[in-house]
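What you see is the complex with one protein chain gone and the rest in place.
Let's look at subunit A:
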Amino acid sequence: MAGIKIKNVSKTYQNTNERVPKRIHIFKKKIKENTRNVQVIDKINLDIKDGSFTVLVGPSGCGKSTMLRMIAGLEDITEGEVWVGDKLVNHMSPGDRNISMVFQNYALYPTMTVRQNIEFSLENIKVPKVERDRMVKDVAETVGLMEYLDTKPGKLSGGQRQRVALARAIVKRPDVYIFDEPLSNLDAKLRAEMRTELIQMHEKLKTTFIYVTHDQVEAMSMADEIVLMNRGEIMQIGSPVDIYNDPKNIFVAQFMGTPSMNVMPIGELINRLEPHFQHVSYFGFRPEKGILLGRSILHSYEIEIASKILTREILGAETIYKIENKYGVQNIKTTETHYSLGEEVNLCLSLDSLYYFDHDEQRVYADKTVLEAGIS
């Protein structure tokens, strides 16, 4: 077991040839002969605790896989240090880091049977045959693959293949498990099942898990700690509850939750903030915090905004309304289904459900100091 320390790590891809279209050079001869450097990870510091279930999440292309691959040793580290336990691994080859990785497309060895797939790593470190057989059998039993040991991966279903990949990872008894979107090729039902299994697996093994996904539900439900990334930088680190309830900026606020947080320019609502919060530029609230009430009904919420229903989406237990008012368009999640399109309603909010952000989209903690309510 081991924790992981990432110190000031950057990654720059030196894109020579292929990826840059040729014709660029004709027009811009002065550009240094078809090299273009792309920095995909920018000075990241991250401390992954021993035995934690850490989920890296972020939009496509933000550098999650690159981070994982640098930890695993599959990609050079341009700058900075990666520590696994008390070892600096920058120049250690992947096989020496004692890390297991599970890939999105399973990456099984197609010409080997399930058994051979699982025991390949043991063979490479020269574990004796008897010992190997016992270990393979143990693992195959845990993941429920006993009857498929002599089958080739091509004949297995997606779920079974992912189990083989898991077995292959477990059998090495690594210090760290790394998962790169392992469930995104599975259908919804199987994904939910595997999610539970992975959580149980983590509880049993108590080893460090680093898990990449761009599915925020996966992140919320599995993680001890979420690392939210964007464009090669960490936007926020925290427990799922922290990240959801206490986002540090608009990006984090909007990334977590479906529909995402409604964020609008502050408009005349600025008048309700104390004078020294005049730098607040945006306010936001979660769709489930908005309450829709008919115009004629008497109520006393701290904020009431005259709005009109634009669309209605009934999802079963919940209904999502798109409404419009002087602040713009917002989504509201509620259990009410009876509002019809075009209906005039009041959007009611309590002040403590509001978030404030400054001009740079960073959070401003103005919550406690908001002036007392009046009707807006």
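Going forward, a residue touches a chain if its C-beta (ideal position, glycine included) is under 8 Å from a C-beta of that chain, and two chains touch if they have at least 3 such contacts; residues count from 1.
Keep this in mind: contacts and distances are computed from a predicted model.
Candidate names were "Carbohydrate ABC transporter permease", "tRNA (5-methylaminomethyl-2-thiouridylate)-methyltransferase", "cytochrome-c oxidase" or "Aminotransferase class I/II-fold pyridoxal phosphate-dependent enzyme", and the UniProt protein name of the unshown chain is "Carbohydrate ABC transporter permease". Only one of A:90, A:105, A:260 or A:281 touches the chain withheld from this view, namely A:105.
If you put the hidden chain back, the residue from A:120, A:277 or A:301 that touches it is A:120.
Touching the omitted chain from subunit A are residues 69, 72-74, 93-97, 99-101, 103-105, 107-112, 120-121, 124-125, 154, 168, 172.
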